[in-house]
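The following block contains the structure, expressed as C-alpha cells.
A single protein chain has been omitted from the complex, and every remaining protein chain is retained in its original position.
After this line comes subunit A, so read on.
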Amino acid sequence: MKMDRRQERETEAQRKVAMAALAMAPGDELKRLCAAAGVSNDAELLRGPETGLVSVRGRIGGGGAPFNFGEATVTRATVRLPSGEIGHSYALGRDKEKAKLSAITDALWQNPERRAEIEDKIIAPLRAAQAEADATSRAETAATKVDFFTMVRGED
C-alpha cells in the first residue's frame, strides 16, 4: 500500500516534468515531433482548446507576501482518447493546436504501454533542446561576468 503511494507520487512527478516540457515547447517543434512519432490527432475534445488569462504573482522583496504583478495569456485543452485516457494541457500563449496536441500527448503518456515511447520520441527531445538552449544562454551570460583585478600603484 505504502509502496503504491510512493510509486504514484513518482509517476505524478514524472508527469509534471513531461507536461512542463510540453508547455515550454515551441509549437512547431511539438507538431513536428508528434507527426514523427505518429501521434494521432484523433481525440474527443472535452474542453477547449481555449485561451484565457492567469494573474501572475510575485513576492514582495522576492520572498515576502504574494502580490499580483500582471496577467499572461494561457491556452488549455482537455481531451479523451478513444482508449479512454484523459489528458490535459496548459501553456502560456495562444497556440490552440499546440494545446490540443499537448493534451493528446499527456493522455498517451498516461497509458503505461505508450509512456516509454512518448518519453523517448517527444518529451526527451523537447527537454534536451530546452537544456541546450539554457546552457547556451548561461554560457553567453557567463562571458559577460566581470573579473575584478587590483592595480597596484607606487613603490610600497
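Details
Keep in mind that, in the parts below, a contact is a pair of C-beta atoms (placed from the backbone, for glycine too) under 8 Å apart; a residue touches a chain by one contact, two chains touch by 3 or more; residues count from 1.
FYI, contacts and distances are computed from a predicted model.
Name of the non-displayed chain as stated in its UniProt record, restricted to "2-hydroxyacyl-CoA dehydratase family protein", "Carbon-phosphorus lyase complex subunit PhnI", "Cation acetate symporter" or "ATP synthase subunit b": "Carbon-phosphorus lyase complex subunit PhnI". Per the touch definition above, the residue from A:A20, A:A37 or A:A124 contacting the chain not shown is A:A20.
Interface with the hidden chain, as seen from subunit A, comprises residues 12-13, 15-16, 19-20, 23-24, 50-74, 76, 78, 88, 90-94, 134, 136-146, 148.
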